[in-house]
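Here the complex is missing one protein chain, while the rest keep their positions.
== chain A ==
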Amino acid sequence: MTAEALRHLGGDAVPPVPGELTPGDPSNYGRLAVWVRGSLYVSEYLSGIGWKSCNAGDDHTSVLQVDGADWVTLHRPSAELLRDQTRRVSDYAPLREERGAEILSQLGFPTAYFAMILGLHSASSKKTFELITATQVAAAHSAMIVKTALAVRRPDQVDGRILPMIPTPGHGSFPSAHATEAYAVLTVLEALVEAWGSHADRAGRVAMLRGLAERIAVNRTVAGVHYPIDSWAGATLGRAVGRAVLGRCGRIAEGGASVLDATDVDFFDHDLRDPAASAAAGLSVDTQALRSNPMPAFTWLWEQAAGESEGG
């Protein structure tokens, strides 16, 4: 009715020839609904992601490939190792009382915790949030691929006394998707904070980001749904995903192929960075640097986020 009431007011002239959008121009990304850009990020990330499983006797491995190269190789943990790790899961249970609220609030993507450290707000940090979300989605997809290939039982399926404080999710235990996502986001944010160059207290903030990634991972062990080795595998995978995202963004993120053949150890961020401790945990990282190919939507997103610098 509104159209009929108003149309005659527009006159009878021939419509004008429009000023055209530039095909393929990155400025078009800003015109898209966020979900549409989301589709583009997923497409760009997955365009070069491959995976394979290798079985040799009792040794089962899952390999995540990026643009044709083997980036992460995870060996499936033995049943005995899972049994040994349940004791560590039980040891963490007394922390449930003081970490309960935190654990429940981290059931989904714990983006607010990263925002807290970097002072992000949706009014001023829209594209930074978008980059974080795109990274989390890439990490979640990658984790589910590897989890399914390795098919590892959850702690409460091994030891009935674990009694998790939250429902055990409907997918495999190893690697932890929470750890994968947290370490992927950490890797991307470390680069973004560096690119901003605007925080006078950058070192402290990065240290807190690392502490947060560790805590998000460990909280899942406190909750009773992950072994510490799941965090090792997730952190290894997550760092690779983060580097792959940075490559898609056109950034250079140095790092070599990782192989994890986990041992019965607890998980700590420090140990992940310490060559001797990570070797003892069964992690080896190749020295030859790998890099993923840049893609336009991610590159555009990076430039937008890099323009949202905070601090001083």
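As a convention for this text, a residue touches a chain if its C-beta (ideal position, glycine included) is under 8 Å from a C-beta of that chain, and two chains touch if they have at least 3 such contacts; residues count from 1.
Just so we're on the same page, contacts and distances are computed from a predicted model.
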What does the UniProt entry say the missing chain is called, choosing from "Carbohydrate ABC transporter membrane protein 2 (CUT1 family)", "ATP-binding cassette domain-containing protein", "Cytochrome c domain-containing protein" or "Subtilase family protein"? "Subtilase family protein"
Pick from A:R83, A:H121 or A:H270: which residue touches the chain that isn't shown? A:H270
Considering the complete complex, of A:R88, A:R153 or A:R202, the missing chain is touched by A:R88
Of A:L32, A:L46, A:A207 or A:I252, which sits in contact with the chain we cannot see? A:A207
Contacts of chain A with the missing chain: which residues? 87-88, 91-92, 94-95, 97-98, 207, 266, 268, 270
